[in-house]
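I have placed the structure first, in the form of structure tokens, so that the comments after it can refer back to it.
What you see is the complex with one protein chain gone and the rest in place.
Showing subunit A:
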Amino acid sequence: MFAVIACGRLVQTDFQQVDANKFTLTIPAADKVNHLVFFLTGQCPLPDGAAAAVYLGWPQPPPSPPEPVWSFIGHLTNEKPSAIFKIARTRPQDHDPNHPFLANHFATGSWTDLTCVQVGISIEPVQTVAGMTPPAGTQADSTPTMVAFSQRMLESLVNYLSSFATTPPGAAESYVPMSAVTSSSAIRANLLLLRGGGGLFVSSRLASSAVLSTRPYKLHKLESGPASEAQVTSDEARKYYRDMATVRRMETAAGNLYKEKAIRGFCHLYSGQEACCVGMEAVLDRNDPVITAYRAHGWTYTRGVPVKAVLSELTGRASGCAKGKGGSMHMYNHNFYGGNGIVGAQVPLGAGIAFAQKYREDKRVCVTLYGDGAANQGQVFEAFNMAKLWDLPCIFVCENNKYGMGTAVERAAASTAYYTRGDYIPGLWVDAMDVITVREATRFAKDWCLSGKGPILLEMETYRYHGHSMSDPGTSYRTREEVQSMRQMRDPIASFRQTLLTAELVAEEELKEIDQSVRKEVDEAVQAAKTNAVPDPKELYTNVYSQPPSGQPNYRIRGIDQFTWSAN
């Protein structure tokens, strides 16, 4: 009957009926939510003469009892079936951010942390509800939009221009140079406001950069760790958002193509882990080689392979990045060595690539990724040994998504502290659901390697929403609630989106535009992947050797019998 939406999240309709006329619902991680949209779903209207009074109940921090403190914020009626409420200022003031409950990152349904808010809806007579006044600051801004907006735009322009003011020597007051007034960035910043204008999400001012905090790290054999905050420009923010959104949409498209049987064999989706590849790439450049395992589509994209080439490879077309000969697990690009199918094999290979960097005295790092499942492989430790022995500039990265296929980490590893398992190699645990946290960890790691200190190990704690591969529903070894709660509470894209809006780094409108453009790009890529040409039959026999054997320049490759040969 009722539904509520928090910005950037899925619709919640899971109201529990606690009384004849009362319903409640819990909104997790509401400390990040500024606005809530309530609406009647239309399944059944409110009784005549009744209104739905909406209350918010914030939990009290200890030592108060855990009962929420309710406050009325507004109402819905059949005539006014939807409303938006600003809830940011309804929070209790004495919130302790260091409270132990808040450290519960991976709550699987335990709502005892203080960042949840309860929503209560009580169906009462209209007259009763009309007499209740919500606290100040909960009503959405109702002043005429244009007036308020223009006011804000002018304020923003004045703010912006005054930052350029200088006092020339001998002058009595400050002057603003004309170049600042007429420059394109001044106009652009304010045009963005115009485009993004209207409604609630108007920012009073768009920043060109902001200082964002990183989530805490854990250190192993390190005196100090990465920065606790980082400067992020709006350009960077847009890029990270766009890249993560692209990977997400590309993987969703791949999943759909697989279900349509346009993709065969293996397809391991990266959804949920986007912050890892995007955050790391923010610090790496295209001269730093990367090698990973089979859950590689996200990395293939961030390494410069267009979505069209990734999806075409998955559907086995000639336009695929490996001409359709590699498939999901074998995509390559300059300084991207795949895409490897044998669990753990890529780790010594990565150490070898780092070896080559060192041999040639290139000032580069090699990023070698593996999963929590591969972390128990012997060859991984063999690679660690040689990397440390020979001071190879290798960043080993364990993408710990908590499950090696269907086996939870506790069932596979005697020690799940993967960042410590390099033993003599220093390590860092990273909350990899936040792209800036990942970025700063990578910066730290790259500096470490390039300063000649040898290898370093990063554990990226992350989560995959899909099963291990398309043949695994992903629910036989974990609950749907766990997956749902990760999507709602910890999604890297939604939380980054929220951060950007809160920091007023990027306008809502721009993010919407990015979403639309990403959708268009992926949709076009899907079309191409479905319709482009399959490889020429001759390609069966090509690329076996890079050159024919020196003694057999006309070497032919045999087909399925002695009458079938490659051309030539």
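Assume a contact is a pair of C-beta atoms (placed from the backbone, for glycine too) under 8 Å apart; a residue touches a chain by one contact, two chains touch by 3 or more; residues count from 1.
Criterion: contacts and distances are computed from a predicted model.
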Among "Sorting nexin-4", "CP12 domain-containing protein", "Proteasome (prosome, macropain) assembly chaperone 3" or "Pyruvate dehydrogenase E1 component subunit beta", UniProt-listed name of the chain not shown: "Pyruvate dehydrogenase E1 component subunit beta"
Full-complex contact with the absent chain, from A:Val69, A:Ala165, A:Val211 or A:Leu389: A:Leu389
Option touching the unshown chain, where A:Met1, A:Ala50, A:Ala345 or A:Ala408 are the choices: A:Ala345
Chain not shown: contacting residue from A:Lys22, A:Lys221 or A:Lys325: A:Lys325
Interface residues of subunit A (partner: the chain not displayed): 289, 291, 322-323, 325-326, 330, 332-333, 337-338, 340-342, 345, 347-357, 359-360, 378-379, 381-383, 385-386, 389, 539, 542-552, 555, 557, 562
